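In this view, the complex is presented without one of its protein chains, the others remaining in place.
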Amino acid sequence: MSHRIARTTLTALALACVATLGHAQQGKLKVGLMLPFSGTYAALGVAIENGFRLRLEEQGGKFAGREIEFVKVDDESDPAKATDNVNKLIKRDNVDVIIGTVHSGVAMAMAKAAKESGTVLIVPNAGADAVTGPMCAQNIFRSSFSNWQPAYAMGEVSGKQGKKKAMTITWKYAAGDESVAGFKEGFEKAGGKVDKQLTVPFPNVEFQALLTEIAAAKPDVVYAFFAGGGAVKFVKDYAAAGLNKTIPLVGPGFLTDGTLEAQGESAQGMQTTLHYADGLNTPRDTAFRTAYAKSFKLQPDVYAVQGYDAAQILGIGLAAVKGDISKKAEFAAAVEKAKIDSPRGTFTMNKAHNPVQDVYLRKVEGNENKLVNIAVKNLADPARGCKL
Amino acid sequence: MDFGTFLVQCLNSVQYGLLLFLVASGLTLIFGIMGVINLAHGSFYMLGAYMAFALSPLFGDQFIVMLAVGVVLAAVFGYLLEWAFFSYLYQRDHLQQVLMTYGLILVFEELRSILVGNDVHGVKAPPWLEGSFALGNLMSYPWYRLFASAACVVLAVGLYYVVNRTRLGMMIRAGASNRDMVRGLGIDIRRLYRIVFAAGVALAALAGMIAAPMSSVYPGMGASVLIICFVVVVIGGIGSITGALVASLLVGFVDTFGKVFFAELSGMGVYVLMAIVLIWRPEGLMGRKV
């Protein structure tokens, strides 16, 4: 009897040793994907995940020799549940890295939690200036944009086109406010003046009263920030009011990304600015687009690119620390020095970990946002309030 | 603001107010006659909008026909819903009604999500109503919006006629004043309730169908219209259709001009209006004194 017990105990001990050894040699890297998998932004969540997984596949399914274990949480684009959802990932599932999200309100809660726990967070879309502003941290990165960037570029472009008087219109929420502020800064720096800033309560889409206001004021250009269904509605209503013939409508790329089919005639000829465009025709972009289309039977969009680049950032950081995610300072240093070869073009990071990238001017032609030229080269978000 | 712009804004106010009236009239009827507080009323509006989205490709030109079909479908749905679910609510207290209809909203929302998804959809106006006409040299006003206002006026007149000039209307008005007496007089109150409920659903759905080309079809549309309708009913007085009309127009004006003059606070304008009415006449402008 005791012989059997002794043998079992020894075997168990041996196995335990091996197990801990194996763990010390780094098992799988736990990556929490907190994205919208339902609701209005579901398509964006899917695109981001697809882009991320494509990059992982290209690297042979491993970053820095470590396999990835995904833990998915549907954030439902609901800021009220955000803290609880991200806490599930950090405290219950003990993830090493978090990727997310689309909605800025949710991203704010995630950034707060990540800042407190030190978990690496890579934001593949949410443009809230605060994430790489007052809430910046050594362990927080963004692979997309700040709301300020495309807006500032559009302001500069409009000013240089000779427009003097502008009106802005957007939903009254952080993304809208930040976008309009960016446009105003760029426009007034280029010699123009923003006369009036109109707002619509989010997510209201009743624009008639304000379109009447615009018609009465007759500005040289109207800058609008809306996304998704709101973008479709606004562009269509603008055209229905006959304003597209007299007052050019401009905006950041979200006004016309993914919405052109629904907008149809009303969007033709519209100019927008974004860090991505159709028809870039660089070898890097073409390769990416082909690979994406092959894997997912879908055309990629800016969200897929952002997901792809989030994976690149993780790969670069992990390689520098040889897979040891606990080395936060070295991880950050490596990413800060890196030149990321993205389908959108090469970009670097500013000190708050937001991309410093070319912003393109695009024009709507048919169902595409065709590249016109580079609106602003290597535009860096000023990272106001960041203490890094 | 010059006179021309002012007139256009008035046009916008009236159009919004009239649409609101369609939904609110259904709600106030159901409240007034059956005493049931129905949180799911906004879902019927959403139902109408999604019906428009689904039926529009099938009917193309025949917009009026599509509206008629939609109304019939909604009425049938309302009739069945009353029979299967709402008839059990009359005996229950308000709290239970609130909670059960709240549960119903969740069910409707999820069913919609399963059947149609969560995307925002546009609905095209019929070809013969597309386009705009010039309002002086200020801007163009879409034909469809004019049609919407006209349709609402026609329906409002029709509603007035039915409620005030027909036998059914007489029963409705009687039921609103004194339910038990009506039953005592031998009128089949259950059938009356069913008809009223179906009518309420049909009105809300019709409003949704008419609104679809103007406001897009999106998941949250039921909730936003519901709360504004509550405000309309409180301001106008429960059970009063005329009250609902006056209140809807008031809300339309406050909302539209509020957006222009007080952009940030425009969302609150309607509630301030409601607060003022409450201070002055708690039972609503045309409600019965409780």
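Chains here go by letter, A and B, matching the order in which they are written, and residues are numbered from 1 within each.
One rule holds for everything that comes next: contacts are C-beta pairs under 8 Å (C-beta built on N, C-alpha and C of every residue); 3 or more make two chains touch, one makes a residue touch a chain.
One rule holds in what follows: contacts and distances are computed from a predicted model.
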Missing subunit (named according to UniProt) among the choices "Mercuric transport protein MerT", "Branched-chain amino acid ABC transporter permease", "Chemotaxis protein CheW" or "PorT family protein": "Branched-chain amino acid ABC transporter permease"
Residue in contact with the excluded chain [from B:Leu7, B:Ala54, B:Val69 or B:Val98]: B:Val98
Touch criterion as defined above, residue of A:Pro201, A:Gly264, A:Gly323 or A:Pro382 at the omitted chain: A:Pro201
Interface with the unshown chain - residue positions in subunit A: 38, 74, 78-80, 82-84, 87-88, 91-92, 104-105, 108-109, 112, 116, 128, 135, 172-175, 177, 199, 201-202
Absent chain, residues of subunit B that touch it: 31, 35, 37, 39, 88, 92, 94-96, 98-100, 102-111, 113-114, 223, 227, 230-231, 233-234, 238, 264-268, 271-272, 274-275, 278-279, 282-284, 290
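Everything that follows uses one rule, which is that only the chains that are shown with their structure count from here on.
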Between subunit B and subunit A, distance of the C-alpha-averaged centres to the nearest whole Å: 39
Contacting residues of subunit B [partner subunit A, same complex]: 1-2, 4-5, 8-9, 12, 15-16, 113, 118-122, 131-132, 134, 138-142, 145, 215-216, 218-220, 224, 256-257, 259-260, 263-264, 266-267
Residues on subunit A engaged by subunit B in the complex (per definition of touch): 38-40, 42-43, 172, 198-201, 203-206, 208-213, 215-216, 228-230, 232-233, 236, 240-243, 262
